[in-house]
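Note that this is a trimmed complex: some chains were dropped, and none of the rest were shifted.
By written order: A, B and C. Residues from 1 in each chain.
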Amino acid sequence: MTEAPPKVTLDLARDSGLTAEEYDRITSRLGREPTYAELGLFAALWSEHCAYKHSRAYLSRLPTEGPRVLQGPGENAGAIDIGDGWAVVFKIESHNHPSFIEPFQGAATGVGGILRDIFTMGARPIALLDSLRFGELDDPKTRRLVEGVVSGISWYGNCFGCPTVGGEVAFAPEYAGNPLVNVMCVGLVRADQIFRARAEGVGNPVFYVGNKTGRDGIHGATMASATFDESAAERRPTVQVGDPFTEKLLLEACLEAMKAGAVVGIQDMGAAGLACCTSEMPARAGTGMDVELSRVPQREVGMTPYEILLSESQERMLLVAGRGREDDVRRIFAKWELDAVEIGRVTAGGALTARLSGEVVAHVPVSLLADAPKYTKPTAPPGWLAERLAFDPLTLPEPPDYGEALLALCASPSIGSKEWVFRQYDQQVGINTLVLPGSDAAVLRVKGTPRALAVSTDGNGRHVFLDPRRGAAMAVCEAARNVSCSGATPVGVTDCMNFGSPERPEIRWQFAQAIDGIAEACRALEIPVVGGNVSFYNETSGQAILPTPIIGVVGVLEDAGRRATQWFKGAGHRVALLGLEHASLGGSEYLWRAHRRLGGRLAPLDLEAERKVQAAVRAAVSAGLVTAAHDCSEGGLAVALAEGCVTGREPVGLEAALDASGRGDHVLFGEGPSRVIVAVEPPRVREFEALMAESAIPWRWIGTTGGDRLVLRLGTKTIVDVALDRIERAWRSGFERHMA
Amino acid sequence: MRFGVVVFPGTWSDCDFHYVISEVLHQPVKYVWHRERDLDDLDCVVLPGGFSYGDYLRAGAVAGRSPVVDALRDFVARGGHVLGSCNGFQILCEAGLLPGALMRNECLQYRCQSTHLVVENVETAFTRGLRPGQVLTMPISHGEGKYHADPEALRTLKARRQIVFRYGEADGRVTRTANPNGSLENIAGIVNPEGTVLGLMPHPERAAEAAMGSTDGLLLFQSLLGSLVEDGSFLKR
Amino acid sequence: MKFRVLVRLKPGILDVQGAAVRKALAGLGFTEVSDLRVGKVIEIELDTATADAARARVGEMCRQLLANPVLEDYTIEMADDLARRGAVR
């Protein structure tokens, strides 16, 4: 019924995305031409997506070790010890391209993929966060994308039963042709019960579990082969469809099988599906695998070995069981009404052998499949950079009315409330969420312990565009600062590197610089990177997105009861600004919203100062000295203060005097790292002052809460005096008014 | 008092109810698998939230025809109590254990938010400890929570005082703006005529500890515990 | 044997989704739409000896599961009735 596979040639190899050198390397290492199915394996496993060819060399610069690290990069997700025998498992992943093609399913399957990465480690997912970037909302196409992506995330996460507790949404024209959908998942596991994606134990049975295999998502690049008959290709959908219900069953079945002690190793069939699992799992364990493809549960008739190996159907896993535990695996999966089929065995000798009805269709050393070439090609800063940096925002006129300028900024869709988004997400299932979306970081308790976790994702493409190194370091600082503002100590980082095509030297430069920036910041703040994801080729017709590393930080609160949120709690509280008052309009939201300019220099970043400010905030929160702590990010100090006033349940006014030495727009709207505002009740003022003195950080009182207006002064001059209800209205409608 | 929390494939509030009943209320509780028919050793069965069977056809449709739900008919006839929250409410309606149906939210989107519930009937096993007009704070989290009943059914509901909770403002006014999903007359929860089967869209288990922002959800359980002890029927076991 | 079941909201029940689609169409310039309702179509293939028996079974499926009698009506069609109409794309 199936026709003979096409003959493998260099042209075919090229069509499937391999270079002549790579193909050469394959034939010489194999000592022969690969079969068609083998070519498929190489094309997929040596693709940028699976092999990190252009990024591996740089990623090794990231600090990945620390006393709490239980699992660094290289597994499905990273793991950090949080005490009392518990570990937190987390990772972030992108689903940018699929979400552009089909926003709802693309985003949904992105959630599905990252959830599986977490529960294959043996962890129960407890939280999701989503970082989204889109073009400007005045384009109806963008609005439809936003709707589709948000409802896709909502559908999958809600139906599966994992709360979505945080994230970000930002808008800039550079993302119009290539939106970003990054999803982070956090899970909990007993520290001594972490599972790994290793095919240990020669002779152990290999099980295929979960949904059936269809022709979904067979790699676009490898599919564009001239020898495919046109109409057949037409029939082959590349869009994956999510099935959160099956995923939920898969979660329960996997955790139950693990608990029963039947599981040796397990991996999610994500990108490059079965091909990836059957080579990576033995490669990590120094074993081989022999699998019979005809046993793979299939949804469609007449699938070829190539298709079975490369299908990216969702909600599937490859599980290596202990010998003799076959019936336990079958029983547990049957209970959850899922397929669990033994398709092969772990072998000695280090080869992947794939058969179709006994006949060998692929036989390759897994070490070769796992050993894709690494490239470190020359990098070069983009030619346009100098001009962008030379631009001085202070050559632009000041706004005629600072109150109006602040209102306009609060109404920017990137700054305004994202309630429209997160009210579509279940935020509480699991009853752990102590701080819901809407504050700097979400906080989740760890039941059975006094502790809680705080999580945040951050990234600012404009900053990274102007200065990839400092911008990326600032993203780490911001995510960590958000976590510190809740009172938690940052303990681990995951990063999602969204960039343009690595085939261009300037993109490689942005990438390399950003990695260096992340590495520096993580070293200074002593937080290891335990996992991440690289997404290249985010461009449309040669127009790359803003380089956007999204940083996810997880922190630990030793006492869940000692935590802070960002909004002011009542009148009469003294408000202080902690940290260096270095800010810049370069790359700021204000510069873009008010003047449609992207240029200038970023504020300086002093990592030591950053570390100290964060430590001081944490100390103040854990001593119960502050009633609110809020990080200053997009929109600068004025927006942070306005948010302190209006983002809580009851608005609270404020009168504050700011640094009079700079121009108003610079002081109010300039962006920079290491700044936090806190509120202190009068009886605690002394203690707070003593603590700050001890912390040896720059800080000062700037005002007092109360009333129903936000009043800001530069020296003695009042430059903002606006009613809170106007600010609140602007902030609440900033995003939502576009989505009606 | 012995509680059973039903688990369907796709249920996710099961663990939360279990936690609240055992850790907060300190009552005996066990999970009940959806294929189970034997409910003899239970006093109250909880149908929790989630997406039973993915809710891919209609919310609660498949679960409404499952063995355990079938067994609930006898259980209720024998005087057992049933609390269905969120998906549990949808299941009770689909099974015909409560009248009416739950449709897609009028906004056509999922809604997760805090709501205020105005207590209308305090003569049910679950509300006996409350005051008429009392306002409870409890979150919702659903995509299909718009209650519907035809005019005849609505008349019957009212005549038998089966409407227990309506969505309202913090001050107890029942207004259009307080209605998060377009529910008929702001209906958030109803009971059977005997007051022993309660279905509500909000999540009492998410409002059972101060750390979660409200403890009003506990009031339903406390009413139940109080009322059952008072009436004596469960003390003997 | 192939059947098609159409499940629709009963007349008199507000079809919010239909109204939203109609509004979206109007926004795209399709102002001539005077009414629009959205329902479900369930296509069932089954191995049953006679058409009558099969139709009766499908009716049973509708009553037991496919439609919610509080909200929905249903229609059962046999695929042969529909043969002459060709699919677009």
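Keep this in mind: contacts are C-beta pairs under 8 Å (C-beta built on N, C-alpha and C of every residue); 3 or more make two chains touch, one makes a residue touch a chain.
Everything numeric in this text was worked out from a predicted model, so none of it was measured.
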item: Whole assembly, copy number of each distinct chain; value: A x1, B x1, C x2
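As a working rule, only the chains that are shown with their structure count from here on.
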item: Remotest chain, subunit B as reference, centres from CA atoms; value: A
item: Cα-centroid distance, subunit A relative to subunit B, in whole angstrom; value: 36
item: Centroid spacing, where centroids are CA-atom means, of subunit A and subunit C in whole angstrom; value: 41
item: Intercentroid distance (Cα basis), subunit C paired with subunit B, Å; value: 32
item: Complex interface listing, subunit C residues touching subunit B; value: 13, 16-17, 20, 64-66, 68, 70-71
item: Parts of subunit A lying in touch with subunit B, wherever the complex brings them together; value: 151, 154-155, 158-161, 243-246, 248-249, 336-337, 422-431, 433-434, 445, 447, 560-561
item: In the complex with subunit A, residue positions of subunit B that touch it; value: 9-10, 12-13, 15-16, 19-20, 49-51, 53-56, 109-113, 139, 141, 143, 203, 205-206, 208-209, 211-212
